[in-house]
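So the structure is just underneath, and the comments pick up after that.
The complex appears here without one of its protein chains, the remainder shown in place.
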Amino acid sequence: MQRQIPMFIVFVSGLTMIVDYFFPRVPYIQGAREIFLNWGRIALTFAMILGIMNLLMSNLRKVALRKAGWIYNVILLGSFALTFYFAVQYKMVPSGNTFITHKGTDMGSSGTMSFASKIFLDVYTPLSGTIFSLVAFFIASAAFRAFRAKNIEAILLLSSAIVVMLGSIPFGDSLFAWLGLEHILGHRNFSWLSTQIQQIPMSAAQRAINFGVAFGMVFMSIKILTGIDRSYFGGGGE
Amino acid sequence: MIKRGVFLFLFLSASPVFAGDEKPPMLAHPYVLVTMLLMIAILYTYLLTAKKGKLPFIRTLPGLKAIDEAIGRATELGKPVLYLSGLGDVDNIQTLAALSILSHVAKKAAEYDTPLIMPSMYSVTMVTAQEVIKEAHLRAGRPDTYNPDNVYYVSDEQFAFVAHTNGVMERMRPAANIYMGAYFGESLILAETGHATGAIQIAGTAETSQLPFFVVACDYCLIGEELYAASAYLSQDAKQMGSIKAQDVVRLIVLGFILVGSILETVNLPHYADFFQKVLGGG
Partner (left out) sequence: MSHDLGVWVAALLTLAALSFLYKDNLFYRIAENIFVGVSSAWVFATNIHSDLIDDMLLKAFPHAFHQPGPPDLKPLWGGLIGLLILSRLIPGWTSLSRWGIAFVVGFQTGIQLFGAIVGNVLLQLNSTIVPLFVPRNLSATLRNGLGTLGTFTSLSYFYFSREQKGWFGVVTRLGVWFLMISFGAAYGSTVMTRMSILIGRLQFLLSTWLGVIHT
């Protein structure tokens, strides 16, 4: 029973979406998709409480037990409390550099800005951007490592990466001329070569991956809806 | 003969039952429905065959063999295993596939008595993963070693989650990092940090845009549908294995369609050429 009711709910809610899609005139089900999406969003926001509680409790416990590095947990808890206190008072819809409070007041990026929007602009945004920008260093280090690979697959990967990269910078065209590739490929350049690679082998292979992903997704979906695969509920497959 | 067959399919699937101009049709997207029913029929055929004991041959995926080796290595080194189920919530099928794979990984880790660390970006994924791991410990006969604190929530913000996970990799130095599920702009940040810490890394995602990064930076990578196949394969359940075979049968049909379609297109049969555009024009 413990597993059967959830399985039944999975089946019915999934089937409702399928019926809504294929038979749009079925009474009661008509327009269920939008309603379910709305319910799902609301439900998942409620569920966030589980995560937030987990975060707060585990950090509080570490502080209480004075575990190694507990001061960092204090920093986390402090920034959470401060942000939550101010953010919950103001509903901010980020739009460019201005924020709109739930009271309907427009606030500029300077002067009258609330403390909550300051946190967003001066803490959240720069940290998010900087962590993302780390990828620029890693994209170079990973490519450098790939240079050492000696099999044909790695060479193909690296060559197409280099061509496409050179095709997107002006330096590529000067290099093309300097290498004398114009004599072989006529009046073409790296950007032409890059376009060809992206349009022919790349799109061909990506189509194949997408086909496969679809097969996998469709069968996984059917297995989930019919309860054949319930391992995500801790059932270990059966 | 082939042509007639193709046209019959086209005709059957491309004739929606319209009732009027204003109201939506009784049956919308009939071609999608036909395709779906066909796939369900194929799936059930192979499920039943497999259930009768006729297990299909499924080749070993190198990435899957590596999972067990990686957990073994972590055990030898006395270090934990880091498992991430991606940046999707349970409403993403990739996350469900990742949780299925987790069920196997957690059981192996429990058998070897190796801690499994799993930071999570979403609350529901976290609680679901806790259940999966708890159950895995039970199946491994080690319910006492289950530690719910090892599966925890971090933040719904993509890069805050990454910042924390990077920190965990540097501080705890897991011997194996397993990334399964949906990943986005952060895939390379995770994989490169993991590489720098000397961990064995196994990834699997159906996000086409992130595959290049995992392929370059990880030791093994499950590409696209291999992620879904892996979750079925690892269960070693007859029905699940049957579903992989069914996946292959659909692949053969699609390959056949491409081949026949291209030939028909080459000999210039415009009706055929327009088929997909016509039927899909309606949505």
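Quick notes
For reference, chains read A and B in written order, and residue numbers begin at 1 within each chain.
In the analysis below, contacts are C-beta pairs under 8 Å (C-beta built on N, C-alpha and C of every residue); 3 or more make two chains touch, one makes a residue touch a chain.
All values derive from a computational prediction rather than experimental measurement.
In the complete complex, the residue from A:Val26, A:Leu60, A:Met165 or A:Leu185 that touches the missing chain is A:Met165.
Not every partner is drawn; the one left out touches chain A at residues 2, 5-7, 9-18, 21-22, 33, 35-53, 55, 69, 72-73, 75-84, 87-88, 91-92, 102, 118-137, 139, 143, 152-154, 156-165, 167-169, 194, 197-215, 217-218, 221-222, 224-225, 232-233.
Mapped onto chain B, the interface with the missing chain covers residues 29, 31-32, 35-36, 39, 56-59, 90-93, 96, 124, 127-128, 131, 153-157, 159-160, 163-164, 166-167, 170-171, 208-209, 211-213, 215-216, 223-226, 229, 244-245, 247-248, 251, 254-255, 257-259, 261-263, 265-266, 268, 273, 275-277, 279-280, 283.
In this text, only the chains that are shown with their structure count from here on.
Averaging C-alpha coordinates per chain places the centre of chain A 16 Å away from that of chain B. On the chain A side of its complex with chain B, the touching residues are 18, 21-25, 40, 44, 47-52, 54-55, 58, 124, 127-128, 131-132, 134-135, 138-139, 141-143, 145-146, 157, 206, 209-213, 215-224, 228-229, 231-238. Interface of chain B with chain A (complex): residues 19, 23-30, 32-33, 36, 39-40, 43, 47, 89-91, 93, 96-97, 99-100, 103, 107, 120, 122-124, 126-128, 131-136, 139, 149, 152-160, 162-163, 185-186, 188-189, 191-193, 195, 206, 208, 211-213, 215-217, 223-229, 231-232, 235-237, 239-240, 243, 246-247, 250-251, 254.
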